[in-house]
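Apart from one protein chain that is not included, each protein chain of the complex appears where it belongs.
Showing chain A:
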Amino acid sequence: MRAHPPNGPWPGRRRVRRPALVALTVASAVVGSTALTGCGQSRDPGVYTVLNSSTDDSYHSWDAATLERCGKRLGVTVRQQSVPADQVMTKSLRMASSKSLPDIIQFDGSEMPAFAETGGLMDLRRLGVDTTDVPQGILDYGSYKGTYYGAARTVNTLALFYNKDVLGKAGVKVPTTWEEMREAARKLTRGHRYGIALSAGGAEDGVYQFTPFMWSNGGDETDLAGRQVIQALDYWKSLLSDGSLSKSTINWTQADVNDQFMAGNAAMMINGPWQVETLNTKKSLHWGIARIPVPRAGDDSVGPLGGGELTIPDIGDTTREKTSAKIVNCLTSEQEEVTYALNSWMIPANRKAAAVWRKKVPSLSSLADQVAVARSRTAKVGSGWTSISLALQSAFQSALTGQSSASALKHAQARVESGK
């Protein structure tokens, strides 16, 4: 091009123009082609990926070790990709639309139905995932419309944590009924210390904490305006009006509640076993754990089931999916479940593993009892849970800031129905 003599009508311009045109053409072509490609990827036959939410350092390394052991046993490499818990769903959906789904996705139990509803999950039983020794409650937890999609390694629930020293000094017995808990909380409130802490925050955390009160009282998520649900919310309100519960409760996550308890700002708290690792970092804190109190003596304490579930998305390659099922079998084997449960302070899903675990950590046996009768949030309403959860959050926040429980819950029920 340089050799071209500048003898045209606009010699100067033309010299600039041609290389520029070439550059522009190339640039446009590059932009265009990168926009069109980038989707789809071929899978490495020896490498499997697990998408989970183990962004926390310790969880990430526990999972890495487990996956390595299982990979070695099956002669494949298993990699984990971790994203924050609230992004697992959206990330998976994006991966689905670009046909680059991982081999195994670990969903939170409350999210699995929404993904299963798309038809994007495989029936685990058909792929050969072992379900012997998995209790019925946990099978239900991993099922959607009768099909078993999610295999839990460990499950968790909520319990009442209490500060042994504070209760001992005040001569207060560990409460077992609502009335006792209200009384104990009132007695234990002193100065900057509240009797009890719980999370009534505007997110799933708050709803998770409300469920044991709602369910133990016979309330149901399908009828938010029901009398038993109103009573449960009124009970929360009574703790607040007694001054035994901080008004900040509506702004707290479960982690915040744990912070308050550890800092000595609360004598008791409603929380889950996943906090135990943090609780144990404070040596001077002597805590105990008990079942969440029930409305009347003799009632069943029904807590919520929580925890991740391993699912196998439909990637259109049955051989590969069957190997994924073997990986799931390894991860949910007795040995691996016990190891993971001991690390994470959660309860093994498998009955045999749970028995072994119970012997190793007798202090948490009340949790194991609670899990045995715990209930899944999505068993009744499936993927409709998210709208119920949002309406419920708004309702208890309104009620705790002044509105009457009945009208707040009536409004919530109307919102759920209009959204259908």
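In this section, a contact is a pair of C-beta atoms (placed from the backbone, for glycine too) under 8 Å apart; a residue touches a chain by one contact, two chains touch by 3 or more; residues count from 1.
The working rule: contacts and distances are computed from a predicted model.
With one chain of the assembly withheld, which option in "Fe-S cluster assembly protein SufD", "Sugar ABC transporter permease", "Xanthine dehydrogenase D subunit" or "Cell division protein FtsW, lipid II flippase" matches that chain's UniProt protein name?
This omitted chain is identified in its UniProt record as "Sugar ABC transporter permease".
Of the residues A:70, A:85, A:250 or A:328, I need the one that contacts the missing chain.
If we include the chain that is not displayed, A:250 is the one touching it.
Provide the residue numbers of chain A that touch the chain removed from this figure.
Residues of chain A in contact with the hidden chain: 1, 4, 7-10, 13-14, 17-22, 24-25, 27-29, 31-32, 35, 86, 89-90, 93-94, 96-97, 114-115, 117-120, 192, 194, 201-203, 246-248, 250-251, 263, 265, 314, 386-387, 390, 393-394, 397-398, 400-403, 415, 418-419.
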